[in-house]
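Okay, handing you the structure first.
With one protein chain removed, the remaining protein chains of the complex are shown where they sit.
This part shows chain A:
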Amino acid sequence: MTDTTRISGSLRNRLATTLIGGAAVLAVLLFVVVRGYAAQIAQQGQDSILAASASSILDAAIIRDGSVEVDFPYSALSILSTPSDDRIFYAIYRDDTLLSGYESLPRAPFDGSATTAFTTTDFQDDAVRFISARRILVGENLRTHVSVVVGQTQDGLTLTLNRISRNVAVFGIGFFILAALLSYWATSITIERLTRLTISVTRRGPQDLSPVIAPMPVEMAPLVASLNTLMDRLDQSLNRSEEFIAEAAHRVRTPLATVRSYAEATLQRVSKEENRQALRSMVRAIDESSRAAGQLLDHAMITFRADHLEYQDIDLVELVTEFVRSFSPLAEMKDIEFSLHMSPPVHIAGDPILMQNAVRNVIDNALKYSPCESIISITVSAHPNPRVIITDQGPGFPPEQLNTLTERFTRGDNAEGTVGSGLGLTIAQDVALAHEGHLELSNLPKGGACVTFILSA
């Protein structure tokens, strides 16, 4: 069955991929957002220090005797010291004339009436953050603009950012690993319910078509419900067909018996050898048919009963002894002797009707395939498991067919000319399996078949 199941993807993989993929996306998103945020904050930090520096320079600007003096404090530049020794630049302008500081610094354009403006530009091979700030100085009948530009390279900022990025990356990876573990775990427990259902269905005996009754999660309930309905229908249709076979066999057997008795009666009356021969063939054919019908009936019954065995205490020794007694006339006709090896009773719990059927079929086979004047040996033992071993001195099983002989309607190559339907061993095996045992076929080294009927302890 499994070979024909078509596989398309895996629920577990799909679930895990979705969850882990989601976690990865989230982790990356986290990294990008936090890093962006950190960059913004770090930039704000640098900007506010630049602003402080610029405003402390501007604050120092005064007009004295018509000229601008800017006696800015040492701290104006010393607050720009960073651990990574960023370079600094500054320039002080009166209106648009450079008063002091660096020439040709980029001056960010002011926005409307704003007094500060920022810009980041490449200056002397480095990315430099510049602030422009301005102020109006009013002296006696004099009004003038003083503006400053202060710039700082961004090594310290980059360093901070890199450190933050590293931390955030570690955090993101940690988050991802955690989420991946979590999704693996979640996937596992989800799939586990399915696995459990699968196992419980797989473990069932071949005849077990009872509904699944274990409680199921709501998502799986429809599946299980359909499964149960399916099995129910299957069970019904199986039962119906078994019943049909049994009924059919039964219906065939009764008229056959009638026909047989007529044929026998007629055989008594006719004397012409030719006719007697025909009648005898007829009787044999009827026998064969009714035997096959009987076996079909047995088989159907076993299939049916296997689900609900009626356990009783059975003594295997007694069972076998009885059969040997009832087969004795038949055996005597072929000069076959039974050799029995069994002393203490071997008690088992089993379905008596099935057990009888099984043992009868095996002994019947032994008689059928044994040559005249031979010995059939039957051993019943309780160790290690209760078992019945039946050996004969016939041709043995065709070795290459050993594995298939127990299949339904399968007959061996050596069966030609022997009455039979290919169901005997099947019945024996089904009974053994129904009792949690099994059937072993082998050939004796000296020739002859050996059938071991083993039950569970």
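Everything below uses one rule, namely that a residue touches a chain if its C-beta (ideal position, glycine included) is under 8 Å from a C-beta of that chain, and two chains touch if they have at least 3 such contacts; residues count from 1.
In the analysis below, contacts and distances are computed from a predicted model.
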*Considering the UniProt annotation of the chain absent from this complex, which name among "Carbon-monoxide dehydrogenase small subunit", "Cytochrome P450", "NADH-quinone oxidoreductase subunit G" or "Bacterial extracellular solute-binding protein" applies?*
"Bacterial extracellular solute-binding protein"
*Have a look at A:24, A:99, A:137 or A:278 and name the one touching the chain we're not showing.*
A:99
*Write down which of A:26, A:52 or A:88 is the residue touching the left-out chain.*
A:88
*Could you tell me which of A:13, A:75 or A:339 touches the chain that is not displayed?*
A:75
*Pick out the residues on chain A that sit against the missing chain.*
69-78, 80-81, 83-90, 92, 98-103, 124-126
